[in-house]
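Note that one protein chain of the assembly has been removed; the remaining protein chains are unaltered in position.
Let's turn to subunit A:
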Amino acid sequence: MIRLEGLSLAIGRQPVLDSVSLDLAPGSITGLVGESGSGKSMTALAIMGLLPPGMRAMGRVMLDGQNLLEASEPDMGRIRGRRIGMIFQEPMTALNPLMTIGDQVAEVLRLHEGMGRRTALDRARERLDRVGLPAPRFPLTLYPHELSGGQRQRVAIAMAIALRPGLLIADEPTTALDVTTQARILDLLKALVRDEGMALLLITHDLAVVAGMADRVAVMQGGRVVESGPTGTVFRQRSHPYTRQLFSASRYSPVRGPRPAAPPLLEVRDAVRDYRLPQGGLRALDRVNLTVARGESVGLVGESGCGKSTLARVILGLDPLQGGRIRLDGQDVAAGRRMPRGLRARMQAVFQDPFGSFDPRWRVDRLLAEPFHLTGRPPDWRDRVAAALAEVGLDPGDARRFIHEFSGGQRQRLAIARALIIRPALIVLDEAVSALDVRVRAQVLDLLARLQADHGLSYLFISHDLSVVRGIADRVLVMQAGRIVEEGPPEQVIDAPRHSHTQALVAAMPVIPGDWI
C-alpha cells in the first residue's frame, strides 16, 4: 500500500500541488483525472522523486512505513524500478533508440538484482512474452524503431513491471495511441493488475478511459483533489462543479443548424498516392473518392498510418498524386508551381500541434497576416487581423504579442484565425482539437460551428477520435489502409457500423456506461 498524505509542492509562491492525499491499494486501479496543469503528472513525479531540479515536495508519500519524500537519493534509486514502476505518454520517444529492447528490459534486472547479462536477458524474454510481445515475432535483438507505438509502449510496460513492483504509475499511457491499440494496452494493464496484484495509478485526461478501468477515481484541479471516491459513485453523483464541467465537456457536441443541400466544393476522384520506401513501395492512398459540399463538415477517421494525413496533404496540393484527380470549385488541384495562388487561397489548414505551428519569433499580427501572400496584402490588413482575433474570441490587442504568451487553446484559436483571414472556402482540420483539454476542446468546437454558420465554410475534419467527429460532422468517412471503407451520417456509422473495421474502431472506443450519465 502506498499512501499520499498532504502532498504539497510550490514553484516560488505558485502552488503546484496542494495537500494531495491518495491511497493506492494493491490490486486496485486508481484513476487520476484533470486537465493539463492540474498537477496530475507532478503528483506522479513527486512519488517517484523525479521532480524538476530545485523543486521539493512537502507532506508524506508512505511506502511500508517509510516516507519517500525524506528518502535519500540512493535509496530512491533502489525504489524506482523495483518497488514503483512508471510508464509515460510518448512511447515513440520513451525508449533509447540505440539499445535493443532486450537490453533495455534486462537493464532493470541487472541494475537492481545484479544479474548477469545472460540471466537478465532470459528474464527479459519472459517479461516481454507477458506483455504480449512473444518470442518468435519479437526477438530481444529488435531496436525500438522496428516497433510500432503500441509495441513500444508494451516494451516500456515490460521494463516497468520487470521486477513486479507494488505500484505502477501510468501517465497518459494511451493518449498517443489509436483507439484499437489503446484498448489492447488498457486490457494488458488491467490483466497485470489482476495477475500480479500491483496497484495502478492511471493518469489521464480521458474520463471514458477511467470509467472503463478504475476502481476509484480522483479529480484534480489547480493542484488539488476536488473530488474522489469509487468511480461509479463519482461519475453518477458529480458533486463538485468541476467534475460536472469536465463530464459535460467530454461529451460535448456543438449545436448546429440544419444544412441546406449545396453543390460540391471539393471532389476527390480515384486519388492514388504512392511512396517509395527502402523496403519497397507503399500505396498510401488507394483510389480514394470523396466530396465535400459547400458549407458541409466531413469527418475522416482512421488509425495512424491509414492515410488520413496523406489525404490532407494531397488535397492541400502539398503532395502530388500518382493517379486520379482533385478538384476544388471545379479547378484542378495540383502540387507545385502549376497551382494558381487564387486556388490555393481557397483552402487553409489547421494542424494538431498548437506549439509547433507558429514561428516563435514573429508577432501575432505578422503570423495571422501570412496567408495574404496568396492574395496580396490589403491596405486594411491590420483591421482584418483585429477582426479575425475578435472573431475567434481573442483580444485585438493581442496582435503585438508573441506566440509563447498564449495557452494551447489560444494558439489553436490563432491557427483558426490565420486560416480564416483570407476567407477560404475549405478548411482542413487535421487532428485540430486532439491536443486540447476537454473544456477547451468544447469551446473550439463551438467556435468552429459558429464560424461555419457565419461564413458558409466547409470543413474536412480529420481525427482518430470518433466521439469528436460525431459532434461536428455531417458525414463520416472511415479510412483503412489507404481506402475509404465506410461512409454515412455519424449516427449510422458510429451507432450501427457495417464494415468490420468500423465495428472494431467503435468497439475499442472507450465509453462512459449509459447508466452513469
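Everything that follows uses one rule, which is that a residue touches a chain if its C-beta (ideal position, glycine included) is under 8 Å from a C-beta of that chain, and two chains touch if they have at least 3 such contacts; residues count from 1.
Keep this in mind: contacts and distances are computed from a predicted model.
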item	value
Absent chain [UniProt protein name; select from "Heme lyase CcmF/NrfE family subunit", "ATP phosphoribosyltransferase regulatory subunit", "ABC transporter permease subunit" or "Cytochrome c-type biogenesis protein"]	"ABC transporter permease subunit"
Contact with the hidden chain (one of A:N67, A:T93, A:S248 or A:S500)	A:T93
Which of A:R78, A:R194, A:R341 or A:H373 contacts the chain that the document leaves out	A:R78
Among A:V33, A:M48 or A:L290, residue touching the chain not depicted	A:M48
Candidates A:M55, A:A71 or A:L111 - the one touching the absent chain	A:L111
Residues belonging to subunit A that touch the chain removed from view	48, 50, 73-74, 77-82, 85-86, 88, 90, 93-99, 107-108, 111-112, 143, 145, 156, 159-160, 278
